[in-house]
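Left out: one protein chain. Kept in place: all the others.
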Amino acid sequence: MCEAILKVDQVVKRFGEVVALDHCSLEIEKGSITGLIGPNGAGKTTLFNLITGILQPDEGHIFFKGEEISRKKPYEIARMGIGRTYQIIRIFPKMTLLENLLVVGREKGKAGVEKAYELLHRVKLYEKKDDDASDLSFGQQKLLSLAQVLMLDSELILLDEPAAGINPTLQNELMELIHQLNEEGKTFVIVEHDMKVILNHCQKAIALNYGQKIAEGSCSVILKDETLLEHYFGR
Amino acid sequence: MGILSKKFLLLIGLVLLMAVLISIPFFATDYWMTLLVLILIYTVYASGWNLFSGLTGYTNFGLAWFIGVSGYVSSILIADYQWPWIFAWPMGALFISIVSIGVGYILLRIKGVYFAISMVALTEGTRELFGTGYLEPITHGGKGLPFVAGIPLSTLYWSILFLAFVTIFICYKITSSKFGLRLMAIREDEQAAETLGINTTKAKILAFTLSSFLVGLGGAIHCTYQNYIDPNYAFNIQLTLTPIVMTLFGGIGTVFGPVLGATLFTFIHEILWAELTLLYMAIFGGILMALILFFPQGLLGWMKERGILPKIRKI
Partner (left out) sequence: MTNFLETLIRGLMLGSLYALVGMGLTLVWGVVGIVNIAHGEFVMLGAYFAFWTFSLLHLNPLVSLVLSVPIFFLIGSILHKRMTERLTHAPELSALILTFGMSILIWNLAQFFWTNTYRSVSYLTGNFLFLGLTLAKSKTISFFLALGMTIALFTFLKYSKIGKGIRATSQNSEVALVCGIDTKKMRTLTFGIGIGLAGAAGVIVSLQWVIFPQMGGSYVSKAFAIVVLGGLGNVQGALIGGLIIGVLESLVTQYMSAKMAQILPSLIILIILLLKPTGLFKR
């Protein structure tokens, strides 16, 4: 097995009486595209929130490149190299596309602008660089959101339902971009309900339920797992 | 005519405007001078409020707190300790900005309406505190300081003019800088900004403190100009509200909106106050409501939407 870029170790998170994550442990391999699956309420988004520092775990540890990050602030974690997108897109609507990227970048002056232009070309939004982000379509906003993460030079990118709600053309474009970036060395974790996306694009999948990892393996194997299917479609 | 010459013309215009403004005490009457002093004071207040609230979206209902505390510190230094005004004013502003770092660190964790309410509570609490017997040896209690310093009107005018220039210049620089973008990102979505590597706490406190310094300096000059200070006067809610209305009127989140708002609104105030003294406040409230309902983007925002002005952050 390759070296793990992210290690979640026995993490517990409670919301009052509800246990969202129950001694959850998992590892993400460097350079992989991993699918994170599980029914609603399984703890996927909570896990993302814990990794990015929006929430703090009640117990357990999270390591990124060997360094403990579970007590760090969100911006510190982001600067260490973890980027994420949200299920409900969260760009900065009343700022232009260019500003949306510049505000994130750590480069000063010209270098930042050039990098932003390059990324806008890459997500095919360069022509709209001076429009407000709120003028973009839903799918384009997802691309912009990914470009923001790239502006940060994140090594590990967490995507929360990247393919949901956008048209197939744009979806293909997005997934192709993810593969390109993966080849350039970036690691992805993707939460997705559309099993086709997981099957076609992820090398590996991890299934969560009741706040725990219940299965892990290659996508085709995991989708044949009967207990998992029961969890998914059981009731 | 290229872009360069357009810039050149703009520069000449600005220099001319400055020359006129600086030379005004040599020919204007006292009435116009006082009006101009008020416009400039409110320009500083409105721009200072806009610098923090307009960019970050955190509604600061505690402008009077900046003004009152700094006004008190500087007035006491001048009247009771015979400090020269040129040192007392910055001292008042420095005092409020140091207090603001602490207050900002604590209160800026509170979001939205709660932050607004806590700033009102802070202002009201401080006003009561300054009027109590506990602080009477320092603040002179409820009766305040009847006399601060007799400074010539022209000196006051040049001081506040200088401060207004500095304030506008700072706002101009910040709005078109990366720091300004960070503040706007906080307004748009603070949590997303944080997960994108922006230290939002630091940015907020910095903007809050800078705002308190500029507004505090304005407040110190204001109190010397009025030559009077007491708790109800220095912490008056009107001092918080008027600059907010001016900013909304001119265009929130823009550089020159607060300047335009302060200028126009001071004239409106002058007319309303003279003609309809008793109904003045009621009309003021009505204007506030109408602005929010029908004209939320303000004059400059409206002009930008209509294409009368270019849609850039520097205006």
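Think of it as A and B in the order they're written, each chain with its own count starting at 1.
Everything below uses one rule, namely that a residue touches a chain if its C-beta (ideal position, glycine included) is under 8 Å from a C-beta of that chain, and two chains touch if they have at least 3 such contacts.
The model shown is predicted, which means the values in this text are computed figures rather than measured ones.
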Omitted chain - touching chains that are shown: B
Touching the absent chain when the full complex is considered, from B:Ser100, B:Ser118, B:Thr224 or B:Thr266: B:Ser118
Residue of B:Ser23, B:Thr132, B:Ser177 or B:Asn232 in touch with the missing chain, whole complex considered: B:Thr132
Residue in contact with the excluded chain [from B:Ile110, B:Leu135, B:Ile168 or B:Ile268]: B:Ile110
From B:Val15, B:Ile138 or B:Leu279, residue that would touch the chain that is not displayed: B:Leu279
Touch residues of subunit B, complete complex, unshown partner: 53, 57, 59, 106-107, 109-110, 112-114, 116-118, 120-122, 124-125, 128-129, 131-132, 241, 244, 248, 278-279, 281-282, 284-289, 291-293, 296
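The rule is simple: only the chains that are shown with their structure count from here on.
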Touching residues on subunit A, where the partner in the complex is subunit B: 52-54, 73-75, 77-79, 83-84, 86, 90-95, 99, 102-104, 106, 112, 148-149, 152
Subunit B residues touching subunit A - in the complex, by the definition given at the top: 178, 181-182, 184-185, 187-189, 191-200
